[in-house]
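Shown below is the structure under consideration.
Of the protein chains in this complex, one is absent; all others appear in place.
Up next is chain A:
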Amino acid sequence: MDGQGAFVTAINLIVSGDAALAEIVGLSLRVTLSAVFLSCLVGLPAGAALALARFPGRGGVIVVFNSLMGLPPVVAGLVVYLTLSRSGPLGPLALLFTPTAMIIAQTVLITPIIVSLTRSVIEDLWREYEDQLRSLGSSALRAVPTLLWDGRFSLVTVVLAGLGRAMAEVGAVLIVGGNIAGHTRTMTTAIALETARGDLALALGLGIILLSLTLLLNAGAFVSGRVAQRTAG
């Protein structure tokens, strides 16, 4: 099948609301959004705490998190695979090759991104606010929620960086999910598989959807951020 024919078929698949396609898109969103949610739950407060805390070895911790931002997805996948495999420490939970395993792997992958970028945003904000907040009697710990809320417009970009990474990656979800049709097949793993098998139409259709979704999420965040910033200063 040539590229043009594949493109037409891809559009048809999308427009006709192909069930297999819808399922793949649904699972991808579920896995990615869950992972981003969990990463934010841990990463936003952890990043803010790292920005404010002063302890020996803090520099080392920052370097480690910064490096982990570049963690290759296949390595994250491998680590989670070893942990969840039958002989691994969490083997008895039988999570390998389930969507839960994929969520864990992506959470491992993007939490460092959220932590590092949040740390950087909150550190700048703390420099500006520290005297005032301390004067009002705030401890560093008490300042964490205040700073997270005041940094909300910059932190949206941080969350989007994590989301982008999670949406785009193949390696981790492929290793721990296994790309099982109807069970753990996501947009990215399907694209990899279908391209290898020569089904360019499905691969291309998924590629178009993936790009559109990413664009839509980012545009939505950008516009709502602008509006909110104009009304909150």
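Throughout what follows, contacts are C-beta pairs under 8 Å (C-beta built on N, C-alpha and C of every residue); 3 or more make two chains touch, one makes a residue touch a chain; residues count from 1.
Definition applied: contacts and distances are computed from a predicted model.
Missing chain, UniProt protein name, picked from "ABC-type tungstate transport system, ATP-binding protein", "3-oxoacyl-[acyl-carrier-protein] synthase 2", "Putative FAD-linked oxidoreductase" or "Transcriptional regulator PadR-like family protein": "ABC-type tungstate transport system, ATP-binding protein". Across the entire complex, the residue among A:A20, A:L136 or A:A181 in touch with the chain not shown is A:L136.
If you put the missing chain back, the residues of chain A touching it would be 128-129, 131-138, 142, 146, 149-150, 152-153, 231-233.
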